[in-house]
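Here's a structure for you.
Only one protein chain is missing; all other protein chains are in place.
Residue numbering begins at 1 within each chain, and the chains themselves are lettered A, B and C in the order written.
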Amino acid sequence: MAELLKEQEETQKWGMVIDMDICSGCQACVTACSMENNVPFVGEDEMAYGRGLQWMRIRRYWEGEYPEVTPTHQPMLCQQCGSAPCEPVCPTFASVHSQEEQINVQVYNRCIGTRYCANNCPFSARVFNWFDYETPAPMNSYLNPDVSVRRRGIMEKCTFCVQRIVHGRQQAAAEGREVEDGDIVPACAQACPTDAIVFGDLSDPESKVSKMSRSDRAFKELEELGTQPKVIYLKGGKSYGG
Amino acid sequence: MAADAKSLLNGRKTAHVETEAEELRKEHLMLDPMPRDEMNDMVMEAMTTTTKTYWVWVIGFGIAVAVLLFGAWGYMIATGMGVAGIRRPIYWGIFIVTFVFWIGISHAGTFVSAILRVFKAEFRRPFTRAAELMTTFGLAAGAIYPLVHLGRVWVFYWMIPYPNARWLWPNFRSALEWDLLAITTYLLSSTIYLFLPLIPDLAMARDRSTGIRHFFYKTFALGWRGTEAEWTRLRKAIGIFAFAIIPVMFSVHTIVSWDFAVGQVAGWHSTIFGPYFIIGAILSGVSAVVTILYVLRKTLKNMDYFIRLEHFDGLGKLILIFSMAWAYFFFNEYLLSWYGGEAAVKQVLTLHATGPTAWVWYLMLICNVAIPWLFLWNKKVRRTPWLMFIITLLVNVGMYAERYTIIPLTLGHQRSPFDWGIYNPTIVEVSIALGTLCLFIFLYLLASRAIPLVPVWEVQEGQMAHSIRKVGKTEVPSVTELE
Amino acid sequence: MKPNVPWWQRGSIRISIVLVLLILVGGAGVGIYYTQAPPEQPIPFPHNFHVGIGAECMYCHTGAATGPSAGLPTTNKCWGCHQQLEPRNENLKLVASFAENEESIPWVPVALQPDFVKFNHQPHITAGVSCETCHGDVASMTVAEPQPRHNMGWCLDCHQKMSTPEDFVRLSDCATCHY
Partner (left out) sequence: MSNKISRRDFLKISGIGVTAAAVLTGCGPASRYVVRQSYVDMPEYNQTGKSTYYATTCQECPAGCGLIVRTQEGRAIKVEGNPNHPVNQGKVCSRGLTSVQGLYNPDRIGGPLQRTRGDRSSQPLTWEEAVSTVQNGLSNPEKTAFLLGLMPDHLFDLVTEFSETTGAAAPVRYSALGTLEGRATLLAASKKMYGTDQFPYFDLSAADVVFNFGADYLETWLSPLAYSRGYRKMRKQEFGKRGYIVAFGARQSLTASNADEWIPVTPGSEGLVALAIGQITARLKGQTIPALFAGVNLQAAADAAGISLQKLQQLGQLFANAENSLAIPGGAALTTSVGYETAQAVLGLNILADNLGKPGGVFLAPGTTSTASMEAVKTLIQRCLDGEVDTLFIHGCNPIFELPDKLGFEKALEKVKTIISFAPFEDETALVSDFVFPDHTGLESFGYQRLLAGTDRSTYSSIQPVVQPVHNTKSTVDVLLAAAAAIPALSANLNYTDEVDFIQQKISSLIQAGGFFTASEMPTFWSKWLQFGGWWKNAANFGTPRDATKLDLELNMNTPQKVTEGEEFHLVTFSTQMGDGRGANRPWLQETPDPQTTVTWNSWIEMHPATAEHLGIMDDDIVEITPIGGTNTIEAIVYLYPAIRPDTVAIPFGQGHTALGRWAEGRGVNPAKLWSETTNQAGELTISDTLVTITPTGRRRPLARQESRVGVYGDGEH
């Protein structure tokens, strides 16, 4: 067991730290993610039926009773689990672990749409293309050419902006250097007005995420399930500090 | 000849029951032998009599299959899965519910036939064929769903392991992959198991038919002549298959349960799911056998000779036993969750009984437990076919509700309450589900006029072995061990 | 009274079946041929001639060494040389007319990957893969011809042969090409 854990320690790579103490819940990350990743909008009726395709959601719960009531905002996205429940259940390896990046990859063109992975995700982080969603011309002009546009019947989810990871690595290789901390920033972290989202290499003990993940406020969502999430939350709210 | 058989039956009905032997004969098919030719003719007559009403039903169900199943499915393929009511977080809806339901139904056919055959339960003889057909057609109806529920059904073949230029294989760790393999195995073996005992009957039909029927029977009878060597081989083959198919059957439904049990979903992730699903499948399957026997008895000619109250009685007892077993497992599910103490599981199970859709849960318990327990103790109920028909239909409604509780209702209340949802099946989904029911009935309708629904040779074999002997002043039934 | 021949033995039926099969097989064959045939270009550009007089690939397809897309030559790139030449034939006159009207030449790209494959020229050129490895012997083509069997197995095959097992982890990673 210890060996197993050690191995997992060694194999982790990309990670994200979300400081819920300074996350204001403003939803800029949600919009940024959607605009970066060609996430289609689905309209009011589909949103009302729980079919929004946001890869990232801010989970908002209320705490306390009036007048001490206050919401908690928790950005929820694919946790890029080290031992992901979505991966073994996919019959075609469309949901598969990237050995290089140590993230969960969704290979759109291999997906046949069993939706098993989505059932099995305890974070409800996966979304399904129920239809072919239209982006009426000329609005399709802004679609990001680095990200595949998904057609109907395909699962999708947060990729940690893998297109930026690949691009960042190729850029570094072309310049003949290693990828440095801060080279690669996913769209959500880039937009976050309070810099609550930090992305980086967990295998590098000196990286910003590694340092932050060692905070005593750090916790992982549903850690008891043993999925080894790569998204680390820093406990926030009024209980902390002061 | 046909007229004779009929008059014979009518005569039996009106005949005054005088002796104990008469009573035994009336009760037990095995003790009520009939000349071979007459019996053959009765079966042939049942098979070849087609009324106008029959054709109306066939055409009606054919159209229903085309529209409800393939029409709706085609519409869904062209538009997208969104026309079904599934949503985040309930990604599996009544497609999978109905899939599990059909696989369950298909279970009992084999169970009734193979287990009873292995244990030499003599009362099985007249209805093994009907049960086996139910297995095959139930599987055919069920096996459509793994395709129907795919988002991109046009690439379903990626699940099949075949060497390709992409260096890609399917994921053998996935329960869905096991499903694919298990179901195809089961479909193949149950079809063979259906076919083997059919051969002598097909040969019988071949000898009594002309035209296209003759060609059809000739082809499928594989040149059966009824020599002793053929009989020996056939008995051996059936014997092997009857034994072999039982583990296949158990494993298939265990594997279907693994679709859920290997998942991380609270309320699914349970070691009890394997046997729980098997018991549930047998309960629903045996009930379905009774339902079908009732319908056959009502609609098919000469069937009240073959299918008697003793069969309803016997199957009724089985249903009662399995209803109790099911209730035990149901209770166990709660016991385990209580023992395991996982909050999420507890929450899901509580919400089943108290949530906005609690009526499904109560429907399940009433149909699966309350009704069989209240009624099936009573011999009179068990021997009243129309009551049995209603009760068994209700049991299957209850079993459908069970699967509905396990799949969409469990998925709707997982670990993230922010995302909880309620699932509303849409007309397209319901249409496809009804479509497979129509397909099942349609196939059965066709089969009822194409193959002998009663394994004539088995009945005759049984009747040869049974006799009524006079011991002192009483008459007792006796069985000679065959072979 | 018709002779009692089963329907499957009738000549007309048999001939129809054969015909249907022929049409299916032939149609498939023609379809495959058309996907592999080079598309019609606005100017039947003679690659063989240009390579023959010593033009480097990257003179016209400038992006290959620095970016994902090699790019197709702009009108002014052609015209840069050709304005010094007499438009001897129809093709050269076409070039001249495009240049005079300041129109882009609607080249039809031939070596295209599907949308879900993110191919990047730059690392391949850096790794020393020659253009011919993938694009065929351009020196013997007039218009560019599509190369057969450019599928995933082909990519992986080459990645495996050209890399160490450690590098192959990255080079066979789904996320390297699909996102």
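Everything below uses one rule, namely that contacts are C-beta pairs under 8 Å (C-beta built on N, C-alpha and C of every residue); 3 or more make two chains touch, one makes a residue touch a chain.
Fair warning: this is a prediction, and the values are worked out from it, not measured in the lab.
Within the full complex, the chain left out of the display contacts the shown chains A, B, C. Contact with the omitted chain, checked across A:G15, A:G52 or A:P229, is made by A:G52. Contact with the omitted chain, checked across A:K13, A:H73, A:R169 or A:K230, is made by A:H73.
Within chain A, the residues in touch with the undisplayed chain are 21-22, 24-28, 30-32, 34-36, 38, 41-45, 47-48, 50, 52, 54, 57-58, 60-62, 65-67, 69-71, 73, 108-109, 132, 135-145, 147-151, 154, 187, 190-196, 238, 240-242. Contact residues of chain B toward the unshown chain are 355-356, 413, 416-422. Contact between chain C and the absent chain runs through residues 62-63, 66-76, 102-109, 112-116.
The working rule: only the chains that are shown with their structure count from here on.
Taking the mean of the C-alpha atoms as each chain's centre, chain A and chain C sit 37 Å apart. Separation between the centroids of chain B and chain C, computed from CA atoms only, is 55 Å. Shared interface positions of chain B, defined as residues touching 2 or more other chains, are 168. Contact residues of chain C toward chain B in the complex are 6, 149, 151-154, 156.
Of all residues in chain C, those touching chain A in their complex are 66, 114-116, 118, 120, 122-123, 126, 169-170, 173-176, 178-179.
Partner chain C is touched in their complex by these residues of chain A: 93, 96, 98-101, 103, 105, 107-110, 146-149, 159, 162-163, 165-166, 170, 173-174.
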